[in-house]
Each structure stands twice: as structure tokens, then as C-alpha cells.
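Below is one structure. I have some questions about it.
All protein chains but one are shown at their positions in the complex.
Letters A, B and C mark the chains in the order given here, with residues in each chain numbered from 1 onward.
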Amino acid sequence: MLQIKADIIGKEEVMPGVFNLIIVSPEISRNARPGQFVHVLCPSGDGFMLRRPFSIHRVVPGRAFEILFQVVGKGTEALSRVKIHDTLDIIGPLGTGFKYSEDIKSALLIAGGLGAAPLLFLAEELVERQVLFYPMLGYKTKTQMLRYIDFKRLGKKTYAATEDGSFGHEGTVVDLLNRTVHNIRPEIIYACGPVGMLKKISETADEFGIECQVSLETKMACGIGVCLGCACVTRQGYKMACKDGPVFDTRDILWGAEDYEKGRASGCGCDNEAPPETDSAG
Amino acid sequence: MLQIKADIIGKEEVMPGVFNLIIVSPEISRNARPGQFVHVLCPSGDGFMLRRPFSIHRVVPGRAFEILFQVVGKGTEALSRVKIHDTLDIIGPLGTGFKYSEDIKSALLIAGGLGAAPLLFLAEELVERQVLFYPMLGYKTKTQMLRYIDFKRLGKKTYAATEDGSFGHEGTVVDLLNRTVHNIRPEIIYACGPVGMLKKISETADEFGIECQVSLETKMACGIGVCLGCACVTRQGYKMACKDGPVFDTRDILWGAEDYEKGRASGCGCDNEAPPETDSAG
Amino acid sequence: MKNPVMPASGTFGAGREYSELMDINRLGALVAKTVTLKPRDGNIPPRLCEVSSGMLNSIGLQNEGIDHFLKHDFPFMKEFDVPVIINIAGNSLEEYAQLCREIDRVEGVSGIELNISCPNIKAGGIAFGASSKLAEQVTAAARYNTQLPLIVKLTPNVYNISKIARAVTSAGADAISLINTMVGMSIDTNTFKPNLGNITGGLSGPAIKPIAVRMVWEVAQSVKIPIIGIGGISNALDAVEFFLAGATAVAVGTANFINPLTMTDIISGLEAYLVDKGFTDIGQIIGKVKT
Partner (left out) sequence: MKNPVMPASGTFGAGREYSELMDINRLGALVAKTVTLKPRDGNIPPRLCEVSSGMLNSIGLQNEGIDHFLKHDFPFMKEFDVPVIINIAGNSLEEYAQLCREIDRVEGVSGIELNISCPNIKAGGIAFGASSKLAEQVTAAARYNTQLPLIVKLTPNVYNISKIARAVTSAGADAISLINTMVGMSIDTNTFKPNLGNITGGLSGPAIKPIAVRMVWEVAQSVKIPIIGIGGISNALDAVEFFLAGATAVAVGTANFINPLTMTDIISGLEAYLVDKGFTDIGQIIGKVKT
């Protein structure tokens, strides 16, 4: 982990409201592992101050790394206005990243929308490690198929679902998973996307006895394990998404209730669940 | 007074850190009088929110008006980054402006630095009204002679002082005034600049029995006379700089103590002075 | 009330200036700047200072007194098709009582707001609002002297806001407004002088919104009377937070200075929000925070 002032050398609006930045950092590009993130001081704007976490989307080994982000609020809005050769204050790489044992042979990578961000880096790593993998990508509609081509180029067979049926399977990526999982039979599932989707994927994985790792998003302050603000509820007690995660084995996660399906943004899937031991002591 | 979203059609950095903006507004340009100001919502930046007041510097009759401002803090910094064809949210014209009786024949206009902002508009008005006037301009040094040429073009005889003596009289504009006032013998003095300078000018004016009007700067919130925040102490009690001023007759002003000379920014020259009736009632 | 959006006392004068910039008839109510029995000069300048996401003020209740107000300002306010609330402050119980008696006689007043929370005056003001006993007494004194709807405006500078709210409720308040400003201070690091002539002042604006929402929520749990939520409201979603917390109306202060159209924007924004969420009435979201 280090704090850098890094040059932006590439910026692309890959689809309306979604941007890709290429950021120079030999150190981060060298040390980063898939699933890790960087904590970015977005250029000062209107009434926000905390850093914003973004997954490392891809690396240009030894030289630069990329982030892929969607404008959803003030921080990302400010970030979308940076220009090439602007400098960003970044802390990273952070978090533990995806884990893979040496002898794994086949993996399923499931991304919902922006969930593609950490998974493309993982896909490139798996190619390197000669692990067979199947990208399974869920989108709203055909015109928003973020990184489809890239995954298709890297994966063995690429599955896609669109909610409106304009491309691939009509429906959610969860439906698609449930229809196809008995054919694919991966040894491991890696997933990233809305928490409701992740929870359902973990249920399927459970049912089929497949190991499953997901990248969880929580609100973060420090991003490095100090403030204890990004807690997720696990069977081992509270774990910090920024330091113990953001990637967790779904067998450890205690998911929250229904309303996570509605995409509550600020949680890690756990805020309706009593913590392992409650606070009654004090 | 009205609130407008106005186009910027001209921007010039007239000297390092000092900008001139030309802003389209038929209404404001038509209604504005010298000494009035506009209340500007500076583009959102880092942790400030209130509008900032700027004198109307010049008008393009029936079409646009100008402001001349120096970057001193966050608001002016943000404002200096606007681009041509950006839009600004502006309330104006505000305040009462300089007063002149019909039969006045000669005036002395004294500007310290940015004090030139409202006085150039006044100078143009006086030319129109065929009043003879003498600009007297104080600057730090030769290279910072804001609007000297413009005043020289309009005035009968232009006096200048630089603190380092690189042009004109060496010393302050107050020294220059004291040396020359008995020769000029104006019927009225109009002045704008740091409050310490204004106080000294008013003393000289008093001594020579010359009417004197000054434009005072105070911190403002509403800018339109509602919040009662921009109070100045006068012999008639508290007056609001934004509504009763910013131009005051110096005979009415109760000046504050010594430290105003040091250029305390946030006052109107009155905060060390007991108010006419003190607060002891409640 | 046409809608639950009004100005916060002291940030809208008597509406005269803002009437040139916006349509007062769209508001839910007009709330006048605090009036006192006798004219008050207010505090020594400087009276304003901007701070992060907020401002400090130490106006000190400058006003021309109740007689002048009733003769010159109230008639102007009454002309609008909007209920008028008169906000009052006194140095003593007797002054509050007397103000209520005088206002009670006046035709066309829709309510009295007791300001027992001004941090910028030496006697009275916040002192009444910081003690449940005094708050109860001043409310009772006012209640005894007027039939008009009585709103009590509380100060956030206390540990237990619910206790104060219960006290004024039991003394006969018809509604509570909260919050007034937090006491704050700012120092000029060049001159070593406080940025306010009065040394300390009242902090308002977005900076205090989380404190205000929390207090509205707490008070909504402990009393049944309506609450006017105030504190850092700048847009419709800010207002929605207060409604969810339990406010039945909201008042806008500092934001008026920044954008005179804030209140009318909020009124439109609330309508859009309700439609968007499938509600027909603001009542459907009041107090509906899912805790």
C-alpha cells in the first residue's frame, strides 16, 4: 500500500456515464492483484470530502493501471471531469483480492453491470495461469454491454443475459446461472455486482457445492482498516471490507434481509442481520 | 433587483490574479448605477456556499455589464475558472450607489487597487454628465496599475501613486491626496479601497470640508437587506451595506479603531466601536 | 397551508425583498423575523462568517420592536394569500406574555412562534430553551396570553432535546420548531480576532443538518404535536429526510440567501418526489423512517 500522486494518461467514456481511466503507477501496477482496489481522492467538488474506492480494472504491467467507474453521485461526477495529464491522489493497492488455489482448473466469472470492473483483471490473470473460465455477464440491454468483447476474447465460452432480451438470454444473470450451472460445473465462482445478485448466486453455489467468492461494496472512510467503518457480518464476526475483503468467500457471509435485493447501496448485505454477538454488553 | 442566469461573453486576466468578466444582461446593464453591485453564485467549489458581492465595473449599455475581481479566496478562485459561455447565477443590481447632485462641477475619484472596480463605472457616468473629475489612483507598483489608462482617458488630470515609487508619486494615495487636495479643491470625493485608506481619506475630506462618499466592503449573506448581517455603524445606527450602502457618506460613518489599518477584511470599519446604543437591553 | 414549506425566522425578513425575486403566494406560510417588545439594535459587526458548509451569524435580533412591526411589516405580510406566523423573543416571562397579549388582539395572525433559542443575545433567548423548567414556564406564560396556535422554537445546544420538547408540550405548545442554530466560533488567524464582533454566533446551513434530523426524529418519538423541521435544508431531498424523521412541515433558512428560489424549488421537488414514489400526500411519508 502506498499513497501516490499519479498522472492520468488515458480517459474514455466507454458508454454514457461510464468512464475508464488509465493511471500511471509502476508500483501499483506491479503489486496489484485482481479484486484489490484503490482509494481515490476525487477532485474537490460540492460538499464531499472522503475518498472513493474503485476496483483495479486492469493493469499495464509495470506501468499503469485502469479503473472503470460509473457516475452515480458527487464523487464519481467530479472524477468524470478529470482530464488527461491531471493528477490524482490515490492510495493502493488495497484489500485482499480474489484467492485461487494452484490446482483449480475451471472457473465461472459472473458480473452484473459494473461488476465487470474487478473481474476483467481477474480474467486476465486466469488466462495467465491457464485456468479455463467462463464469463457470464448480465446487462440491462444490448447497448450497455460493458466489456463483453474483452471477456469474450479471454474466456472459453461467454454467456450473456440482458434484462430486455435484446442480446443473449432474456432475464437476469442469476436466471442464466441457474439454467446453465449444471452444464458448466465450475470448480469456483467469482462474482461481482449488486448485493441482491450476489446473494442469489451464493445460494446457487451452495446448492451445487461450488466454492464462491464475491467482491462486496460498502461505504468506506479510511480504506485501510483503521476506522472500522466498512464492517461486513461474517460467521467469524465483523470483517472489514477494505482490509479483510472486499473479496469474501460466500460461505462466510451472513447476508441481510430482503431489501438488499432493492439495491440498498450503503450496506454489505448484513445490516438486517443480528451480528454474531450483539451489542448488549455495552 | 432580479435573479438571472447570465452568459459570460468575455473574460480577461487583466493582471496576474485579477480578472474582468463581461456578463450578458440587458436588464442589469440598463438599471445599474455606479456603486451598485451584483451578488454572484460562484461555481461550486470546495466548501463554500454563499454568494460573493462584486461591484459593477462598467456597462455595455442595454446589453452587458462587467465585473473586475481579484482572486483572494475560494469563491474568487472558483470564479476565476469560469469559461466564456458558462452561465452565472447573479442577483442584481443591488445597493444604492453613489449619489451626485445635479449641480456638482468637480469630483475627485480615489481608488486603492481593486477600488478601481466601482469607480470606473462612476467615471464613465461623470463623463456623460459632464462633471469634471480627477482620478487619483494608488498602486503597489508600476506593473500593477489597474485601469490607469482608462481613468486617464476619461478624467481631467490623473494622479497616481505607487508604494515603491516606480510610477508617479512615491507613497500611498493618502499621502498624495494630502499633498494635492488644496490644489484640486474638488466639491466631492468618491473613494473605494481598503478601509484604513478610506478612513484617512474621510479625515482629510473633513478637514477641508469636502463631501466624501466611500464604498464599504463587508461580509454579506443575502445581499438584499434581509439577513441584517452586513451591518455598518453609522451615526444613524446600524445600516446595511447591501441595502443602505455599500456607498455611504463619510460624515455618517463611525469608523473602527486602529486595527482597521491593518486591513481586517471582515468588517466595515466599525467593530471596535461601541454601537450607538449598546446591546445591554437584552 | 397549501404545502408544508416556509421560511425560517430571520432569513426572510418580512418577505418584502424576496417578494421581488419569487412568488410568496406559493409558500405554505410566512414566518417573520423575531420581534421583541422594544426595538433592538442588534450586535456589533462583523455579524457574519462563512464556515465549512455553513455560516455563523450574530445578528442579535436586530428589529424595530412589535409596534413598528405591526404597523409597517405585518400589513405587508398579510396581503399574501399565505398564513402569517409571528416569531417573538423576550428577556423575561413577562415580555413573552405581553407580546402574546398584543399579538392576540391583531386580526389575521395565524400563529405565534416563541423563539426561546437565540444564541446571540445576552439575556433570555437560548437560556429559556436550554432548561426544561424555564421552557415550560415561558410556554405556559405565552399559552395563558393567547388563543393563537403556539409554536415553540427549540435550541439544539442541549443534551436531551426530548425532555425540553415534552416540557413545552405539556405547557400547551401546539407545535415545535427545531432546530435553531448551534453555538459556534471562528477566529481570524491573521488578526487573532474572532470573526464575529459578538465572539460567538449561531451555526446554520448544511453543516447542522444531521444534528437537526436526529433531533426531529428524537422529538417525534416523544411528543405527539407537529414538528417544523429546520436546519440545513437546501433541496427537496433534504426536506424529505425531515419528513421521514417525523416533521410535518419544514422551514428553510440559510439556503434562501444562496438561492432565493430554494423554497419554491423544494415545493416542486416534493411534488415530483411523491409522484415518483407513488404517494399522493406528504402525510404518507411523515415519520415513516424504517428504524
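Note that in this section a contact is a pair of C-beta atoms (placed from the backbone, for glycine too) under 8 Å apart; a residue touches a chain by one contact, two chains touch by 3 or more.
Keep in mind that this is a model prediction, so the values were computed, not measured.
Participant: Which of the chains on display does the removed chain touch in the whole complex?
Facilitator: Contacts of the omitted chain with visible chains: A, C.
Participant: Please pick, from C:Met77, C:Ala142 or C:Val240, the residue that touches the omitted chain in the full complex.
Facilitator: For the chain that is not drawn, the touching residue is C:Val240.
Participant: Just one of C:Ser92, C:Ser110, C:Gln137 or C:Thr200 touches the chain that is missing; which is it?
Facilitator: Missing-chain contact among the listed residues: C:Thr200.
Participant: Quick one: which of C:Pro4, C:Gly60, C:Gly125 or C:Gly184 touches the chain that's been left out?
Facilitator: Hidden-chain contact among the options goes to C:Gly184.
Participant: Can you list where chain A touches the absent chain?
Facilitator: Residues touching the hidden chain, for chain A, are 1-3, 41, 47-51, 89, 91, 218-233, 237-238, 243, 259, 262, 264, 266-268, 270-271, 273-282.
Participant: Could you list which residues of chain C touch the chain missing from the display?
Facilitator: Chain C touches the missing chain through residues 51-54, 56, 130, 157-160, 182-187, 189, 191-194, 199-200, 203, 205-211, 213-214, 217, 232, 237, 240-241, 244-245, 273, 285, 288-291.
To be clear about the criterion, only the chains that are shown with their structure count from here on.
Participant: Determine the set of chains touching chain A that also touch chain B.
Facilitator: Both-contact set = empty.
Participant: If every chain is reduced to the average of its C-alpha atoms, which one ends up farthest from chain B?
Facilitator: Using the mean of the C-alpha atoms as each chain's centre, the farthest one from chain B is A.
Participant: So the centre of each chain is just the mean of its C-alpha atoms; given that, what is the distance between chain A and chain C in Å?
Facilitator: 46
Participant: Measure off the straight-line distance from the CA centroid of chain B to the CA centroid of chain C, and report it in whole Å.
Facilitator: 35
Participant: Considering chain C alone, which of its residues make contact with at least two other chains?
Facilitator: Residues 53, 206 of chain C touch two or more partner chains.
Participant: Could you pull out the residues of chain B that touch at least 2 other chains?
Facilitator: 47
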